[in-house]
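The complex appears here without one of its protein chains, the remainder shown in place.
Take a look at subunit A:
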Amino acid sequence: MHETDLAVIGSGPAGMAAAAEAAGLGLRVALFDDQPRPGGQAYRDVDRVGPMRGAVLGPDFVEGRRLTAALDDPRISHLGGAGVWAIEPGFTICYSQAGEARLLRARRVLLATGALERPMPVPGWTLPGVMTAGAGQILLKQAGLVPRRSVLVGTGPLLYLFAVQMVRAGINPAALIETQTRGDLARALRHMGGLFGGWGYMTEGWRLLRVLQRAGVPRIVGAHEIAIEGEDRAEAVRFRRGGAQHRLPCDTVFLHHGVVPNPQAARSLGLDHRWEPRQQCFVPVCDAWGEAASAEGGVEGVFVAGDGAGIGGARAAELQGRLAALRIAEGLDRIGNEECDGRAKPLRRQLRRELAVRPFLDAAYPPFAEALRPDDTTMVCRCEEVTAGEIRRAAAQGCPGPNRLKGFLRAGMGPCQGRVCGLAVTQILAEATGQSPDETGYFHIRPPIKPLTLGALAALAETGEAAGTDKTAPGQGDAA
């Protein structure tokens, strides 16, 4: 089996920066990503974007080329189109690439698996033509596609950025239907300290809103009772504002009310998680270097950087990736303790500045309350087609948490393994049972965490590479 010093899972800003930093300190790095090319979602396919698309997406996007360029180092192997389906303590990275299952040994693991969109179950959200705002941005970044007639629904600065990118592309969205209220903004102003720290972000936000105003893109603030109508695909968005009901015809609906850490890899390793009330999501418990707290009997030597450790955005992710790489290099005796702390100091200062605006943003753009408490008929688990009402009935029948719910309803057991509905299931159950999210818990995530064909797995066993049969591996053959 091949061996490397550091396996980085995910080649977005955190993963790319960590790989470059670690390689610069002499470590051999394997950088995994399920997309064929580096960039993550923030800088998706940035190397193939031409000048016109670059101008539409803006300088903050094109900036990602600095990170992809730094991967050109003989100590870094970038494994694109590679789905990591299991990480075994010790570590053995099990992944699929080009239809083959493969194994790699690594002394340390850094999870840089980024964020997922917060689930936004509203009536009609499973219809074709309904996507996340992140998906809309990816279509623009990776394929140069702009929706002809779209509506953006939800809350948060990402909606403004995406709308402005559409304006620059010459096709305005029909409207922004925003769920935050003026009261949210007033409450957010308590975080004025953060406002000054994050001044750059604030002026950027105002600039985006001015562009939208000049372009005549209507903004509806404080919308509620949102539903998407359509037979076989999205045809209109219905919503209420104040007393009046409105209906906006469209082909494409982009939903967004924040992003949350992608929990799959961290959960599959059994890392401790805690509920983060300000961001309303679970985060893995890590120290200031991103090293995961080792639960009793749990694994050691796992680091988490970027949005997967708590939402901080692309620039914070890059700094966290570098901090983790420093600590990993220190642990592997590539640098001394003093050098590690010395190099970390300016990074920590920048990181504090990057994160200063977060409390304001979290308060000004809170998750859409109706999507956190969907009505009984709204689908929550898209894969197994389970409604909020069914989840509440299961709770009433004594189902205490997400893992028992699998037995009741199969929620979270479809192909997405709870990636989309997991957080919504926890929150609905928590409310129904009167328990906290921490008490309610989350789906157990077990490998394989990415699709794996039996053929690929069987071929692995035939070559004697399966973890359980390899004499150098820690002797756990139960991953599959």
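As a convention for this text, contacts are C-beta pairs under 8 Å (C-beta built on N, C-alpha and C of every residue); 3 or more make two chains touch, one makes a residue touch a chain; residues count from 1.
Keep this in mind: contacts and distances are computed from a predicted model.
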**Complete:** Not-shown chain resolves in UniProt (candidates "acetolactate synthase", "2Fe-2S iron-sulfur cluster protein", "TonB-dependent receptor" or "HAAS domain-containing protein") to "2Fe-2S iron-sulfur cluster protein"
**Message:** Considering the complete complex, identify which of A:Glu204, A:Asp251 or A:Asp375 is in touch with the unshown chain.
**Reply:** A:Asp251
**Prompt:** For the chain left off this view, which of A:Gln41, A:Thr155 or A:Thr440 is in contact with it?
**Reply:** A:Gln41
**Asked** From the list A:Gly144, A:Pro218, A:Gly331 or A:Gly389, which touches the chain that is not on show?
**Response** A:Gly144
**Complete:** Among A:Met1, A:Ala135 or A:Val285, contact with the omitted chain is made only by A:Ala135
**Message:** Take the complete complex as the reference. Which residues in subunit A touch the chain that isn't displayed?
**Reply:** 34-36, 41, 45, 50, 52-53, 56, 81, 83, 116-117, 126-132, 134-135, 138-140, 142-149, 169, 171, 232-233, 251-252, 262, 382-385, 414-416, 419-420, 451, 453
